[in-house]
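Following: one structure in structure tokens, then a few remarks.
Of the protein chains in this complex, one is absent; all others appear in place.
In this document, chain identifiers A and B correspond to the written order of the chains, with residue numbering beginning at 1 in each.
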Amino acid sequence: MTLRNNGLYIDRLSMNFGGVVVFEDISIEAPPSKVTACIGPNGAGKTTIINIVCGVFPPRAGKVYIDGVQLSGVRPFNTVRYGLCRSFQDVRIFPSLTAIENVLVAMPNHLSGLFLPGGWRQERANRERARHLLQAVALESAAERAAGELPFGQQKLLSLVRAIATGARVLLLDEPAAGLESDLIPHVVDLIRSLVKAEGRATFLVEHNIELVRQVADQICVLQAGRIIASGDVRRVLDDQTVIREYLGQVYNV
Amino acid sequence: MEHLLYIGTLIAVWTIVALAANLVIGYTGMMSMGQAAYLGVGAYVTATLNILLGVNFYLALLIGSIITAVVGAITLLPLLRIGGFYFALATLGINFVFFDFFHNLAPRVEGSEGLYGLQLPDLLASSAPRFATTVAVAIACALLCQAIVTSPLGRALRATRDRPDALAALGKDPRRYQVLIWTFAAGLTGLAGGLYAATLFYIDPTLFTLDASILVLVYIGVGGLASTTGSVLGVILLIAFNESLRFLGLPSQFVGPFQQAIYGLLLILLMIFRRRGLVGKYDFTE
Partner (left out) sequence: MTILLQVLSTGVGLAGYYALIAVGFALIFGTLRIFHVAHGTVFMIAGYAFFSLHRLLGVNVFASAVVGVFCAVVAGLAIDKIVYGPVLRRGGGMFAVFIASLGAALIVEAGFLAWSKGVVSVARTGMLDTFIVGGVAFRAFDFVIFAFVAAAFGALYLWLHRTSTGLEVRGLTDNAYLAAVVGVNVRRTRYAIFLIASALAGLAGVLVAYDTGLEPSIGFKMLFIGVVAVILGGVRNILLGTVVGATCLGVLTAFAGFLFPEWNSFTIFLIMIVLIIIRPQGILG
């Protein structure tokens, strides 16, 4: 399958903590230029998938591939070199750095302003790109403010922008809409659509906000009780009666 | 006048120490309570090379600085894996470990506890040129430190201080920056050590104890963390204050304890009311 050579491919992953099985034998494909969402109840193991892919801990079984290259035993700070970057649910921006500095420090060649002959030019180019990214989430006016002073919603947007700034071709977003006021969610949608998909990245996102998923995702998998109970095109899955019954509930108005 | 020049030279030397300490403590968030050890290494290496081996002082200074940087890196590497508080405790232990080294292994002049007899070049031999030279070096160091902290590297250092885990997640190993800045700061401190030896003419192990490391913390704590101006300010204010105590007319045995009591009080007041210091830009809440 040619798709396996691009984007993120999770191959028969199994994980347990002690005696508790988190998930068993799950496979997910997140191809480039598409957004693959993973939904499921709390504790189903969605963040664990991200942690495993990023090398925080190894799976009990299974493999992870980025653009056809297997990741195993890769330390978390090396994953970016493989083209992978994640965002955190609890944000984790650098509070004493300004918003633009947060984005700058994420860039792959952010130190070249110091050493290389063309260094200053690189730094200027970086700043241009950083401003462009901040503009995409309406944070340009806050560029020189300390990130720790920004309200949570803006910090969250900043952390997403920061992950994108790393240039990673595969993005893992851990609940990008969690805790955001509803008027900021369109920014997340725009961000994902314009910067992520348009630039050909593969995105794997874990979410509870079904509306967001419906707006940005191309395909979706539903994780429950350690297994993927449904996967495929987002519209088809979300309309599926089993999914609605098991996870979305009768109340969900499609 | 002699004395004023002497104090001025000391201020310049300690400013270099404070600048280096602020780089690692204020900007990179690595609480080092053992900077005095590096000062001692620099002083002893420089003095030993110059006095016992007849090495030209400038060369001795350079070598001393490099060796101190290496020692700094070696002492840091095993500690990299431990976090905040225990790291500080370990660096505190370094003071005592090095003190015994100096006390037992470092060369000394026959019949005394310390080392003296430096052969200083013209620029450092008498008090006025020495003052001018050390001040020039201090200014150069200040400019260098300022350049570093305003550069992209400074950004990376502050990110390392704030959230090393997030920095790692962005593909940059925080330990690399930690080792880099620590080694550089140790080298700078070693340089200050050599100049310190030149200023005092006589060095012995008791100059490089936990007390001295705490003194450095007080200097940058008062002046302000993560601020080049703060490092300079803290040193000037406190040394000047120290000197002014002589005019109080206290009996000589009380002067030392009084200074110590003031420093202790300053530390407490800083921790209660203003952890960021006078002009500092970082308030640690750990």
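Note that in this section contacts are C-beta pairs under 8 Å (C-beta built on N, C-alpha and C of every residue); 3 or more make two chains touch, one makes a residue touch a chain.
Treat the numbers as computed from the prediction; the structure is a model and nothing was measured.
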item: Neighbouring displayed chains - absent chain, whole complex; value: B
item: Candidate in contact with the missing chain, chosen from B:Tyr86, B:Phe201 or B:Phe241; value: B:Tyr86
item: Chain not shown: contacting residue from B:Phe99, B:Phe131, B:Tyr177 or B:Tyr196; value: B:Phe99
item: Subunit B, residues in touch with the chain not shown (by the definition above); value: 31, 78-79, 81-82, 84-86, 88-90, 93-94, 96-97, 99-101, 103-104, 210, 214, 217, 221, 253-254, 256-261, 263-268, 270-273, 275, 284-286
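Going forward, only the chains that are shown with their structure count from here on.
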item: Computed distance of Cα centres, subunit B from subunit A, in Å; value: 44
item: Subunit A partner contacts - residues on subunit B that touch it in the complex; value: 151-153, 155-156, 158-159, 161-163, 165-174, 281-282
item: Parts of subunit A lying in touch with subunit B, wherever the complex brings them together; value: 54, 75-81, 85-86, 88, 92-97, 101, 104-106, 108, 110-114, 123, 162-163, 166
